[in-house]
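Missing here: one protein chain of the complex. Every other protein chain is in place.
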Amino acid sequence: MKGILSYGILRGLIGQIVGWAAGIGLVTGIRALMGLAYKAEPAWVVGAALGIIGFLIGIGAFRDWFAWAKGEETPDPEEIHEEPGVKRYFGYSLDHKVIGVQYAFLSLFLLVVGGSFALIFRVELVQTGMQWVTLNFFNTLIGMHGMTLIVSILMGISAMSNYAVPLLIGAKDMAFPRLNAFSFWLAVPASLVLVSAIFTGGFDTGWTGYPPLSIRAPMGMQMFFVAVFFAGWSSILGALNLIVTILRMRAPGMKMFRMPIFAWATLATSIIALTATQLIGTSFQMVSFERLFGMSFFDATKGGNPILFQHLFWFYSHPAVYIFVLPGLGIISELLPVFVRKPLFGYKWVAMSSLGIALVGFLVWAHHMFTSGMEEYLRVPFMYSTLLVAVPTGIKFFSWVATMWMGRIRFQVPMLFIIGAIIVFLMGGLSGPPLGTVSTNLHMHDSYFVVGHFHATMFGGFIFPLFAAIYYWYPKVTGRKMNDLLGKIHFYMLTPGFLIMSFGQMQIGLLGMRRRIADYDPAQGFETAHLIITIAGFMVALSVLIFLINLFVSAKRGEVVTENVWQSRSPEWTVLPTPAPMHNYPQPIRVVGDPYDYGLKGARYVEILPQQAGD
Amino acid sequence: MSTPEAALTTYKQKLANNRLGLWLFLLSDSFVFAALLVTRFYLLGDKRPHLEQELGLIVTSVLLISSFFANRAEVQISKGNRKGFLSSIFITMLLGITFLVGVVGFEWRLAPFGPADGPEGAVFFMMTGMHAFHVLTGVIFLFIVYRNGLKGHYSPEKHWGVEAAVNYWHFVDVVWIFFYPALYLIGTL
Partner (left out) sequence: MQSAKLDELKRGVLVFLGLAVLTVIEYYLGTHEAAAIFLWIVALLKAGLVLVYFMHIGRVFRSEGEH
């Protein structure tokens, strides 16, 4: 028993169950004292929230902070020695490299869970009429697919930035290692609460949770709100940590304009995540309170206004789409020069375009509301601001193309995914402006065209770069390369499968297929198209399965690598051994040049400082 | 690693990180309050809820005076005046609790509507409730600092805990600087 309990995650789970039960008991007890009968919803909401806190207590997230509050000193994170081994990955580790891998596992886990939801409802859509799920369950699956994958994406970008950013900028760790671990472990119980929404009645609003429907939805809605609220805090605190790390922990000599592009992209993303995320938390909290206390924010029959919710919600959720893609686009710019052996074209412009996208991204939210009945004078300004986003995005494309131009391209597996990312993101990007233009949007809103659009952007801007990043940094983590053949099979199944799926969605959307509905009229003649989309969807799923097998098998059997596999110039490859040691950069380093001068004679980037005496 | 100067340099680097971190946190938090302000004006426009003007002025003054003492506490510890520091923190805490009693104990009862009575009630209780929650956490934070201060923990060079608690407290005051006119003064009844 003692042995098992040394795994932090198990202590956390026990804490979550205890906290959950305590919350239910607390509310029920207070209500009983007030002479009220048991009511499920308040009890479960408080239970879910206390469960999350219980998890964090169980795993020991508060231990050091309580010590500080009591006025005790705790050891410096750099001086804590953690036992090497697999066990670190199941407990409260403060090492950013461990936390990055933990994030990656959570992300992939949620990817599998959320993806399976999609496979279930895709099968239902193959034929008209309802075959094997109920209407409520179908709706629940649609909403859960959306939110589970959003959380998966948030975890995925945290995985990449946590693992890579401190290494890329030559830092020992993140600025606040305890907060870093806290952010990660906050997301774990939150994900469990999210999944619990299925078992507590589900909800029928889709991932957007619009009132007034969400005021009437079953209780699963509340679990969804609680989960998003806490996952949002995880994202906020992670972003805070990354900003401080990037601004203050860079190696000597690394001026802002010598920073790797991925650090720039992370900085831009983190600024959005830090600020905008509060809006989704607040708006969901308001709906939650409307359900619990009858506060009429959004119910028009009681004087509220549902349009307000959409404004608050999209003020986060539009910038959120850039949270999803900016790190991925940064990965593309980061890895492209390595595999093309040429300097990145227009470094400064690319760096600034991330910030530009982040900034403009704050000013376009109402393009999701053209049909909502909002103030009509807002339509045209928001149309123009939306189309403006294409400018900084275009800069990135031109830079990628110009970087590849006349390069000596090496088609290794990460590079394949980079090329796939560029192509797929182009498809997503091109389908954006027709949606951003009011006159066409009025026809395409709420259709499968939108579904095709955002799947293309998210696969191109996140999923493909994530895979590229995993293939690329895997040797740094494990000391082994992932299997090449399986990697290529993965790529050559994923890309056509995905493109068929996405184009199919866009096509039936243009023909009038509404999104988020369980059934459609056979006279519309969509059955063949839906069948093809479903088959393509299964192809995508199968390719991911192959990837996961590769991931686990290669950890034991992959080709051993010790040196700089990809001939990168980045310090984590040139200075550190492979796999990375427990502590980054035991010898101090200094940055003396620009990061992407591939193929230039005599260009230098990072050098090891001569060891000082003493210390 | 061990010389006192080296330790102080590390402390200063950490201090600068902590400062930036706290400010980013406050920036993030201010988006919650901004959202609530937007809600207030979106739903109620230029109508304001029926509230006790005198009580509003009193709690506002109480919070303002508490900010004065919070600032005083920080200045005192940086001067090395431990006694002045402790008494100022204590007064800040007391004033904070007075504010909470004023808002939650009196204003919530005196208001002619409950949280479920239309958008007025929803907006008023959400705004004051969210703010009161922050005041409460601020009081707890101050209490922790006070207790550690009693144990003799802070020095003129090293008092990040005091600075953080005090800055958080000022932030709560800044929020009220906007909430007070939004709830009590702007618009007509």
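For clarity, chains are labelled A and B in written order, and residue numbers in each chain start from 1.
In the analysis below, a contact is a pair of C-beta atoms (placed from the backbone, for glycine too) under 8 Å apart; a residue touches a chain by one contact, two chains touch by 3 or more.
From a predicted model like this one, the values you see are computed outputs, not experimental measurements.
When the missing chain is restored to the complex, the residue among A:31, A:248 or A:488 that touches it is A:248.
By the touch definition given at the top, chain B reaches the unshown chain through residues 9, 12-13, 15-16, 19-20, 23, 46, 53, 57, 60-61, 64-65, 67-68, 70-72, 75, 78-79, 167, 170-171, 173-174, 177-178, 180-181, 184-188.
As a convention for this text, only the chains that are shown with their structure count from here on.
Work out the mean CA point of chain A and of chain B, and you get 33 Å between them.
On chain B, the positions that touch chain A within their shared complex are 1, 13, 16-17, 20-21, 24-25, 27-29, 31-32, 35-36, 38-39, 42-43, 115-116, 118-119, 121-123, 125-126, 144, 147-148, 151, 153, 161. Put simply, chain A touches chain B in their complex at residues 68-69, 71, 175-176, 179, 236, 240-241, 243-244, 247-249, 274-279, 281-283, 286, 289-290, 293-297, 302-305, 308, 311-312, 315, 615.
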